[in-house]
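A single protein chain has been omitted; all remaining protein chains appear in their positions.
Right after this comes chain A.
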Amino acid sequence: MPMPKPEWDPTDSADGGTLSFTASTRIKRDLRCIFNDPPAGIFVVGDESNLRIVHAIIFGVVDTPYEGGFFYFILRCPNDYPIHPPKVKLMTTNAGRVRFNPNLYKSGKVCLSILGTWEGPAWSPALQLSSLLISIQSLLCENPYFNEPGFVKEHVPGDSKRYNEYIRHETLRVAVCGMIENECHLNIPSKLREIMEKTFLEFYDQYVEIIKANIHLHGTELIDPFSKGRFVCQYKALLTRLEKIKGNLMPQSESVSKQASCSSAGDNGNEGNLT
């Protein structure tokens, strides 16, 4: 017997019935509202073949361990939207291997009360896609360890900091490099791909800064206090990977001149021993 897909999963295409007229006009207006007044760090496009599906990238906010990451979400509106909320899935999980937040499971499930996937204030028809995405963005916060219910205090001293180190590393590895390379072969709409690539280049120096500031962790063990998983920190390899991605994205001439300026900076500083 085929197992039913979990109820929260928007990639389950069998929701049957047709989108009501009011739902379809409302989805369009929700999207227009985001285009006219885009919330900082949130990029959205409608699906070309299915009005009820919306693709969104949430860009990790500066000064959080998610800084610079591209978190790709698929939203699927029900037939009676906005009476019921959309279903939402985080696609940036390295194929179900990384849990980026106590509320963002590696299965892609987003635990949020307004989605009906967690306790607390429920969805209301007065909410809209932009308010939903802002709520999800707020999960990607400075100290996500404390998002876990009941975790007002660290179970082991240093857990929150360790969790941030793990998230920061996985953000660069999975949500930056993995997303730009599209290593998991996600069907990311081309418009969002362009935005990611452009943002990557603009943010490139900052990625390098983050790695520099954490390079001392290279080769040490990163620990996810939730899964107790242990991983070897690979910042040096990540730096090489970032450089390669940048090289591929830059138009030929520009990439040469930038590389030149990079290596000259390396002569003055201690960048040479990073790679």
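Heads up, the rule we're going with is that a residue touches a chain if its C-beta (ideal position, glycine included) is under 8 Å from a C-beta of that chain, and two chains touch if they have at least 3 such contacts; residues count from 1.
Criterion: contacts and distances are computed from a predicted model.
Asker: Pick from "Ribosomal RNA processing Brix domain protein isoform 1", "ubiquitinyl hydrolase 1", "Dynactin subunit 6" or "Centromere protein M" the UniProt protein name of the chain that isn't shown here.
Answerer: Its UniProt record gives the name "ubiquitinyl hydrolase 1".
Asker: Among the options A:Glu148, A:Glu197 or A:Glu243, which residue touches the chain absent from this view?
Answerer: Checking each option in A:Glu148, A:Glu197 or A:Glu243, the one touching the absent chain turns out to be A:Glu148.
Asker: Pick from A:Tyr105, A:Tyr166, A:Tyr207 or A:Tyr235: which residue touches the chain that isn't shown?
Answerer: From the options A:Tyr105, A:Tyr166, A:Tyr207 or A:Tyr235, the contact with the absent chain belongs to A:Tyr105.
Asker: Out of A:Ala122, A:Ala213 or A:Val232, point to the residue that touches the absent chain in the complete complex.
Answerer: Of these options, the touching residue for the absent chain is A:Ala122.
Asker: Using the touch definition up top, pick the residue from A:Arg26, A:Arg52, A:Arg76 or A:Lys246 that touches the left-out chain.
Answerer: In the complete complex, the chain left out is touched by residue A:Arg26.
Asker: Which chain A residues touch the hidden chain?
Answerer: Chain A touches the missing chain through residues 3-4, 6-7, 20, 22, 25-26, 29-30, 33, 80, 82-84, 96, 99, 102-103, 105-107, 109, 111, 118, 120-128, 147-150, 226-229.
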